[in-house]
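So, subunit A:
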Amino acid sequence: MTTPTTISTTTAAAPASLRLENLGRRIGDRAILDGVNLAVAPGECLALLGPSGCGKSTVLRLIAGLDAPDAGRILLDGDDITERPPARRQVAMVFQSYALYPHLSVARNLSLGMEVRGVPRGERDREVATVLQLLQLAEMGQRRPAELSGGQRQRVALARALLRRPRVFLLDEPMSNLDAQLREELRPQLRAILCGGSAPVVYVTHDQQEAMGIADRIAVLQDGRVQQCGTPQELYQAPANLIVAGFIGRPQINLLPQPDGTVLGLRPEHLVAVTEGGLPVRVLSREWHGASQQLLVASPQGELRWTCAGNLSIGAELRLGWAREHEHRFVQTTGQRC
Partner candidate 1 sequence: MSALLLMAPALLLLLAVFVWPLLDYAWLSLQAQSVFTGLQPEPVGLANWQRLLADGRFWQDAGQTLRFAVVSVGLELVLGLGFALLLHQRWRGRGVVRTLTLLPWALPTTVMALGWRWIFNDPNGPINALLQSLGLASVPFLASPQLAWQTTVLADVWKTTPFVALLLLAGLQMIPADLYEAFALEGGSPWQSLWRVTLPLLRPYIFIVLLFRLAQALGVFDLVVVLTGGGPASSTESLAVYAYLNAMRFLDFGYSATVMLGMFVLLLISSAGLLLLQRRVQVRA
Partner candidate 2 sequence: MIRNARPTLQRRGLGQALVLGLALSLLFGGWVWARAPITVRVLMPAPFADATAGLVNAFNREHRDLRIAVTRGPFETESVSDLAVSSLLLGNSPYDLLLMDVTWTAKYAAAGWLLPLDAWLGPEPLESLAPGARVGNRIDGQLWRLPLVADMGLLYWRTDLMQAPPHTPADLVSMAQRLQADGKVRWGYVWQGRQYEGLSCVFLEMVEGFGGHWSSTEGNGMGLDQPPAIAAAAWLQNLVAKGVTPAAVGNFAEPQALQSFEAGEAAFMRNWPYAWQELQGPGSAVAGKVGVTTMVAQPGAPHAATQGSWGLSVLHGSRHPAAAVTVLKALTDEASQRQLVREWGYTPTLEALFEDPELVAERPLLPQLRTALDAAVLRPISPGYAQLSDILQRQLSGVIAGGEPPHTAMDQAARASRLLLEANGQGEPA
């Protein structure tokens, strides 16, 4: 049970403003969340990473109050907000669909929230103008959401979240509707806008690269539990179990079952060609990526992925080795790191 230890060691230092204690959520007989503990410091960006259906969106909806937990508490700056209705939580959420009001102009989309909260008109107009400027949407104020590009819509959704002046920012797969290039462009922008303020940020994604690029820490969620929570480096260098190991790092780690009941994990980028020792392999297929090539090789222990700087052709035979410190070992039965 290494997971709780990981949390305690990495979060003890920061004064958490958002804390989830032992959250549980069931639907019928199925446990969606099963004792989730997480803490996020002010200005910190925590990515919730996991495959679809792992419960990461549920965590977000519980924080927002759009869903109610069956067990556990949610604390915000020490206040227990578990029972508080969403309207009174002062959290902002960027939805995967952006959830912009289709019948209202961009400017009205942004001001509606302030309107229902009773912010005076002059102030509303000022705030909207400022945030439109900040997000380079100044020309878009009078347009309807349907007249905007995907990236512009996302920025409007962000602007709306900013105007809420929330105590927590929640983002649910905000990039999933954008194309790959735009996603990479927007990542630093998103970080600059959201992170480093006084509010914690919880960012849900299924894309490990995005999580590593944007988050201060990553919590890997599967089967309703936090498998590991730590900085991207920690997760990469010391995955707590097979699930985390498989999720972090691309191409995926090679996992080789050993006769002693352990699994040996070797990242493709840590394999090197050696003249003696190591494993004899033969190249099965290759993908050329410019700076490197991605090979699939056959070894006596099974097929291996190998990121290779040289230029090898299919059928080539050689030996592969690795440094001791790059070995990851897991117990085969539990999947936990040895």
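Criterion applied: all candidates are chains of the complex that A comes from, given by their letters.
Simple rule for what comes next: a residue touches a chain if its C-beta (ideal position, glycine included) is under 8 Å from a C-beta of that chain, and two chains touch if they have at least 3 such contacts; residues count from 1.
Everything numeric here is computed off the predicted structure, so don't read it as measured data.
J.: Judged by that same contact rule, which candidate in 1 or 2 sits against subunit A in the complex?
T.: 1
J.: Can you list the subunit A residues touching candidate 1 in their complex?
T.: Interface residues on subunit A, with respect to candidate 1: 64-66, 85-89, 91-93, 95, 97, 99, 101-104, 112-113, 116-117, 160, 164.
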